[in-house]
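Right after this comes chain A.
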Amino acid sequence: MKLKTTLLASVIALAPMAAMAADLTIGFSQIGSESGWRAAETTVTKQEAEKRGIDLKFADAQQKQENQIKAIRSFIAQGVDAILIAPVVATGWDEVLEEAKDAEIPVVLLDRTVDADESLYLTAVTSDLVHEGEVAGQWLVDEMNGEDCRIVELQGTTGSSPAIDRKTGFEQGIEGHDNLEIVRSQTGDFTRAQGKVVMESFLKAEGGENICALYAHNDDMAVGAIQAIKEAGLKPGEDIRIVAIDAVPDAHKAIADGEMNATIELTPNMAGPALDALEAYLADGTEPEKWIQTESRLFTADDDNMAIFNEKKDLGY
Partner candidate 1 sequence: MIRSTHLPLLITLATFVLAYALCASAYPAMLSLRVVANLLTDNAFLGIAAVGMTFVILSGGIDLSIGSVIAFTGVFLAVILRETSIHPLAAFALVLLLTTAFGTAMGATIHYLEMPPFIVTLAGMFLARGAAYVLSTESVPITHEFYDTLQGLYWKIDGARFRLIGGLMVLTFIVGALVAHRTRFGQNVYALGGGEQAAKLMGVPVARTTIGIYAVSGGLAGLSGIVFSLYTSAGYSLATVGVELDAIAAVVIGGTLLTGGYGFVAGTFFGILIMGLIQTYIVFDGTLSSWWTKIVIGSLLFAFILLQKGLTWAAKKRAAQARMRTATGSAALS
Partner candidate 2 sequence: MTDTLTPDAPVLHARGISKFFPGTIALDDVELRLMPGEVHALLGENGAGKSTLIKCLTGAYRRDAGTMLMDGQEIHPVSTADSQRLGIGTVYQEVNLLPNLTVAENLFLGRQPMRGGFIARRRMNEEARAVLAGYGLRIDPAEPLTAYSVAIQQVIAIARAVEMSGKVLILDEPTASLDHDEVQLLFDVIRQVKARGLAVVFITHFLDQVFAISDRATVLRNGRVVGECLLAEMTQRDVVTMMLGRQLEARTKARDVGPAGKTLVEIDDLGKRGMMAPFSLNIREGEVVGLAGLLGSGRTETANLIFGVEPADQGRIALRGQDISIKNPRDAVAHRFALCPEDRKIDGIVGDLSVRDNIILALQARQGWMRPIPRAKVEEIAQSYVRALDIRLASLDMPIRLLSGGNQQKALLARWLATNPAFLILDEPTRGIDVGAHAEIIALIEQLRADGMALLVASSELEELVAYSTRVVVLRDRQQVRELTGDQITPDNIINAIATEEVA
């Protein structure tokens, strides 16, 4: 009898562990695969889940919020243990998060946060998009050191939150420095091709020699722009300084080649901290911080970019 109770007790005690080891099912609603960084985030998330023995249900939303909402509702109907969302946009999550809460399924936000009551989600693992822009601006302020500089800006997709926040952040970063001026700003849709096309038009509209720096909202556009600058017979990284955000492998390579000056890392490993927090929460109810901020590290020519490139290149960027 006693043995039996002990056994039972130990089984109960072990249950969360067992659940974690084998039976934990987590739904992950990813935005899509619109950029290399996004693909890397998906890869890393899957790796992290596999590492922990979690059954990850992956749903790709093809860049549509409605598909994400549908996916979350389906996760709830399916009865998963927790949900990860990389929200495509900040607004519009209250209703569905409430349903998740009703069903007692914890939700963790990845890489972007939402405009909803904090009680509706467990935690958000994100970088600070505005901060990233600020770091870029700050870098340029230091680099120019009071010299006059006409800047061109390649924005992300019009209306997307990284485009808006990184623009705001950069403007904050260079605020108060009258030597720095953004002379042209146009969307490059976060893509290499558009980045190159728009840079071409900047070079002609302003004259390549009149542009001193380029700020791109992501590395892909910067990589495209580098080619445009080269084709115009200028030296990227020297004639025109280039700073961008994301720190994808190709950006490290460009910095190593001296064609780019700086990039700010947005780590694709949002899932690691998120899953850690979730496991802790499911195991014994440990409430994590509401915001787990990832580091926005600045990389310049001073770093060993080739090494970082080799390290990152297989992550699915």
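In the analysis below, a contact is a pair of C-beta atoms (placed from the backbone, for glycine too) under 8 Å apart; a residue touches a chain by one contact, two chains touch by 3 or more; residues count from 1.
In picking the candidates, the idea was that all candidates are chains of the complex that A comes from, given by their letters.
Remember, predicted model here, so these are calculated numbers, not experimental data.
Student: Out of 1 or 2, which chain touches chain A when the complex is considered as a whole?
Tutor: Candidate 1 is the one in contact with chain A.
Student: Give the list of chain A residues in touch with candidate 1 in this complex.
Tutor: Residue positions touching the partner: 27, 30, 32-33, 39, 42, 56-60, 62-67, 69-71, 73-79, 89-95, 99, 102-103, 115, 157-161, 163-164.
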